[in-house]
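With one protein chain held back, the other chains of the complex are shown just where they sit.
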Amino acid sequence: MADESAKKSGGGITKIVFFLVMALVLLSGLLFAPDHAGLAIHPMDQFKIAPLFGGEHMSWFTPTNETLWMGLTVVGIVLLLVIGTRGRAIVPTRTQSVAEMAYGFVYKMVEDVAGKDAVKYFPGIMTLFLFIVFANFLGLIPKSFTPTSHIAVTAVLAMIVFVFVTVLGFVKNGAGFLGLFWVSSAPLALRPILAVIELISYFVRPVSHSIRLAGNVMAGHAVIKVFAGFAGALGLFSFLPILAISAVYALEVLVAFIQAYVFTILTCVYLKDALHPSH
Amino acid sequence: MEGNIAQMGQFIGAGLAAIGSGAAAIGVGHVAGNFLSGALRNPSAAAAQTATLFIGIAFAEALGIFSFLVALLLMFAV
Partner (left out) sequence: MANTTTQTTDAAHGTADMAHGAAGHAESAGMPQLDFSTFGNQIFWLVVTLVVIYFVLTKIALPRIEAVLADRQSTITNDIAAAEELKQQAVKAEDAYNQALADARIEANKIVAEARAEIQADVDKAAAKADAEIAAKAAESEAAIAEIRKGAVESVKAVAKDTTKEILAVLGTKADAKTITAAITARMKG
């Protein structure tokens, strides 16, 4: 079938090669197709947590597949930021300039969004950003596991930010931090209502902060898995879902970075609220 | 599926909740489109406002993510 279409297209040699490769891919897909090919899609299986070294019992310290991939984020960060910069070159190597770019990117974000006095919290924000961005990108490797797709993980990250920012707000401003909820620019009659709304939105922050990241990552991975299930079920026409997977994968690469960026920049916004609560 | 009304309701609810994701898509499109039209009017000011753009997109998207979450919960967790 694919050969016929190659003849019909009558294009250059590249087209023929392309269609031959496509035909090969499709044939190999047929050869290696699982016996139970059909709409057996389990998009959530990829998020399962299992002990790394076998066994059923999982206590709070058992190394799991999630532990492995969290460890790999640490390895990646060490490779980029420690091994990559060991030359301390004035004219940087490629890896070193990537590390410097990451440093400058987050540093500028903290300075611009949260203000100059927030720079002393820069290492913590850098930690959050690097963890999320490395976890997201490592999670894009096929067969890998994505820690940031788990609400438990992102909720802890968001709660760290929330508790830290709230405590910092009260320590820095005392009761003045409550001015964040008292919108002084609004008419006096509206202020209590606005205060209630502001209070609710303040406590919804960690929820949206965590679920945005986990939801985006989980949704992208699940969509890819669903299309992969279609590919298994469609036989020869599986190239359609494969093309779709390629497109979604490209989008996921973008989302992996943007969600890390958004998480970090919202952290900076919350930090600014804590340092300068005037509305 | 024979006569399992509860499960039917579960799936219908999941589908309805998924509409919210589409609504969030409209919101995100609004944010990005308005940013673009403003940026084309005054390109020199656009670069400084990209952070605001992403914050706006994030807030618009959060609610869509909530509805997506509700859909997922209905599908798999309830």
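Chains: A and B, in written order; residue numbering restarts at 1 for each.
Criterion: a contact is a pair of C-beta atoms (placed from the backbone, for glycine too) under 8 Å apart; a residue touches a chain by one contact, two chains touch by 3 or more.
No experiment lies behind these values; they were computed from the predicted model shown.
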item	value
Which displayed chains the hidden chain touches across the whole complex	A, B
Options B:17, B:31, B:57 or B:72, residue touching the unrepresented chain	B:72
Residue numbers in chain A that touch the chain omitted from display	40, 42-45, 47-49, 58-64, 66-67, 70-71, 73-74, 77-78, 81-82, 85, 88-90, 92, 96, 99-100, 103-104, 122-124, 126-128, 130-131, 147, 149-153, 156-157, 160, 214, 218
Positions on chain B contacted by the hidden chain, ascending	1, 4-7, 10, 72-73, 76-78
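The criterion applied here is as follows: only the chains that are shown with their structure count from here on.
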item	value
Computed distance of Cα centres, chain B from chain A, in Å	17
Residues of chain B that touch chain A when the two form their complex	51, 54-55, 57-59, 61-62, 65-66, 68-69, 72, 76
Residue numbers on chain A that touch chain B, as the complex places them	44, 109, 112-113, 208, 211-212, 215-216, 218-219, 258, 261-262, 265-266, 269
